[in-house]
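Yeah, one chain of the complex is gone here, protein chain that is, but the others are all in their spots.
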Amino acid sequence: MRSIPGIGYLLIALVLVFTAFGSGFATVTNGFNIGVQSSVLLLLALPMTLVIMSEGLDLSMGAVLSLAGVVLATLLMNGRSLPAASVAAIAVGALFGFANGLLVVGLGIPPFVATLGTLGIAQGLALVITGGQSVVGVGDALPALYESRPLGLPFSIVIALAAFLVFRFTFRHTPFGAYVSAIGGNRESLVLAGVKANRYHVGIYVLAGVMAGVAALLLTGRMSSGHPTAAIGMEFDAIAAVIVGGTSFERGKGSLGGTVIGVLTIGVLKNGLNVLEVPSSLQVASIGVLTIVALVIESILEPAARRLWRSA
Amino acid sequence: MRGISKAFPGVRALDRVSLTVQAGEVHFLLGQNGAGKSTLIRILCGAHHPDEGEILLDGVSARLRSPADARRLGIAVIFQEFSLVPYLDVAQNIFLGREPSGRLPGTIDTRKMHADARRLLDTLGLRLDTRVLAHQLGIAQQQVVEIAKALSQDARILVMDEPTAALSDHEIERLFARVRALKAAGVAVIYISHRLQEIAAIGDRVTVLRDGRNVASLDAADATVGELVQLMLGRAVETTYRSRFCERPGAVMLAVNDLSADNGMRAATLSVRAGEVVGLAGLVGSGRSELARAIFGADRVVRGTVLFEGRPLAGGPVRAVRAGVGLVPENRKAEGLALSRSVQDNMLLAGLKRLFPSGWYRGASAVRLVDNVIARLRVATPSRERPVRFLSGGNQQKVVVGKWFVAGSRFFIVDEPTRGIDVGAKAEIYRLIEQLVADGAAVLMISSELAEVVAVCDRAYVMRDKTIVGELVRAELTESRILTLAMHHA
Partner (left out) sequence: MKRLVFRLAAIATIGAALSVTTESFLTLTNLLNVLRQASLTFLIASGLTFTVLTAGLDLSVGANVGLSACLAGTVMQSTGSVALGAATGLVFGAGIGILNGLMVTLLRLPPFIATYGMLWTLNGVTYWFMGGDTIHGFPAGFRALGSGYWLGVPVPIYLMAALLFAGVVFTRYTTHGHEVFAIGANREAARLSGVPIRARLNLVYVLSGAMAGLAAIVYLARLNSAEADIGEPLTLPAIAAVLIGGTSLFGGVGSLLGTLIGALTLTLVVNGMNLLAIDASWQPLVTGVIVILAVWIDVMTRRRAEATI
């Protein structure tokens, strides 16, 4: 939860490499590009950090995002107001989050299988509602909101920034952050301390679902349409960002700031590869490799810390 | 605590035990392994419910239905495995679940939390940045944080379980100073330790348990080490376990020289000859299981050598098993058996390579062999297909030993072979061990039951503080000598 080690350097290294080899990379416009493209991912990666810190995983985020986007677009297309439709989209996300929480905490189903199942369900629902087609005709309200520039910054960056600040504040200045770390690091301690750990544990998954709904707002606004497979695979980017950012799968180690850097790293990687005209499919592969590299580094550094702990 | 009794399936852990502790007193709780200390403590902290008896706090009867109840009544326990959350800082750990509220509803007053934490640590004489994460602390510091945690809950009774087990002399002195400060503040401390010399340093009163019963309660000033040892041991048990001891041992089978491993044990040197049953005695935490695991290759060796039948034994369990060494682990359910698998599958596991070197598993010969071993060891099971989890403890143990039979082991390392087994089955296990060595094998037996060591072993090594401190040959092998070696701190 403190400082950010090598990954910051990785980000800097990537920036330097792309600046050197890619023309047009190191411009302000491109910087904003990266920010805008990364904002949706940040909205997903922030709650994913908490999920992973609690020794869990949420593979359904991409599918839930797509579903929420489809619901949003359909409602807008049918003439509903933007606020009402937005609430509905977020509610969809929350519902799936709650389902995930119930499965993992209530029934004891391993998180990756539980969320794999809800992934299928969300994906299926999105396909059924849309018949596989995009939902267009969302009106002007949402795209206008998306294009707006509050405080002179692109809307999506503002939202992402706001989300980060809210998360950070909650994490540091309410017990929530400590409880999340305890659920992953020593759940029994938390229960013995009289805290209702189950409630917080489910809450983490609900939060993930809610953020998927919020992200749907952005994505649908950007594309001016809702598509059932719009965000498939985004959970993978989110997981990669969290891992690269230094959050670990056990013991409750995690950092929101690290996740931000992880998201930026992936954003820079994708953008830079684009500038170098590397096909987007290889970009996905490179993120996969990046994740594995981050995991390996993590597993090399960890045993050293673990030996100190085990000698208790 | 008055008249506390508690029974578990097959074993009567506590029989009308009483414990009286005053405020501001450091009360030592002594007893051998299995005497009932941990059960009593668990009842005190609300983790178990007594079958009969009552707990009185300040003369008022207390119902402890859960650890939370105990906590609320001011009872705090510091176990050997600490309960800190690794990636939270010191202040967060101390106040977990009881964080001071900030101005906005739901927020924490972080500054106050850290200030309060620092104040607690100062009381205990530890200067530490409260923002350090728990996993970065040394063991002694973690312990102080645990104590601070207890104090922050206004603990009036503090139980400490083997607090000095992992501390250096210097840190022990500092701990004693803190304990004295707690005394002065009126906290009652229940102190479990095997280091009898600590009684003289900080003890006020001593209670000794044996076999789940009270033996004595006396003032620390009146207690001598010899007397306490006698009280813990009680009368020598009558039954002879072994009919014939090894007169002429064969060649050296196992030779361990200056062995140190990454599990903490160090500088162990011992040897075992064919036909011998050699004991490895000592108290809990003395490093015996660690030594066994190091010899077997289950943990990594960092120094020294192990020679089996003249050849170096290295490279992990795979090599050890192939060479003819078998390990019957202390925790047979977690490490010795696959509970969901059948008696047959469990028995054959270690011997698969030896029996079927080509890799082709021939069911018929497997069945014959297993039936043979089941008969020989008298394993009580309706069929060889029965999942091992349904067998009694004694029979489960026989399956584990049977596994090494089938594997053709010539050297058996057995770790607490009769723990949790009824008397009848125990006798059978001893008979088994005797049979093994009669056939030319050798056995290294770890046991916390002194009577068992004396009655079954030809000789014994004694361990203390993760290293071997002495060897007792047949003539010298008595319970009190073992216990003295195991506890004496020069």
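We call the chains A and B, going by the order they appear; numbering starts again at 1 in every chain.
Definition applied: a residue touches a chain if its C-beta (ideal position, glycine included) is under 8 Å from a C-beta of that chain, and two chains touch if they have at least 3 such contacts.
These numbers come from a predicted model, not from an experiment.
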{"item": "Given B:L40, B:M232, B:A261 or B:A298, the one touching the chain that is not displayed", "value": "B:A298"}
{"item": "Candidate in contact with the missing chain, chosen from B:A47, B:L307, B:L352 or B:V469", "value": "B:L352"}
{"item": "Among A:I7, A:L44 or A:L103, residue touching the chain not depicted", "value": "A:L103"}
{"item": "Interface with the undisplayed chain - residues on subunit B", "value": "296, 298, 317-318, 320-322, 327, 329, 333-341, 345, 348-350, 352-353, 356, 359-363, 389-390, 403, 407"}
{"item": "Touching residues on subunit A - with respect to the absent chain", "value": "57, 103, 107-110, 112-114, 116-125, 127-128, 131-132, 233, 236, 239, 249, 279-289, 291-292, 295-296, 299"}
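Keep this in mind: only the chains that are shown with their structure count from here on.
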{"item": "Footprint of subunit A on subunit B - complex, ascending", "value": "67-68, 71, 81-89, 92, 96-99, 102, 106-108, 110, 133, 135-136, 139, 142, 166, 262, 264"}
{"item": "Residues of subunit A touching subunit B in the complex", "value": "1-2, 172-175, 178, 181-182, 185-186, 188-190, 192-195, 251-254, 305, 307-309, 311-312"}
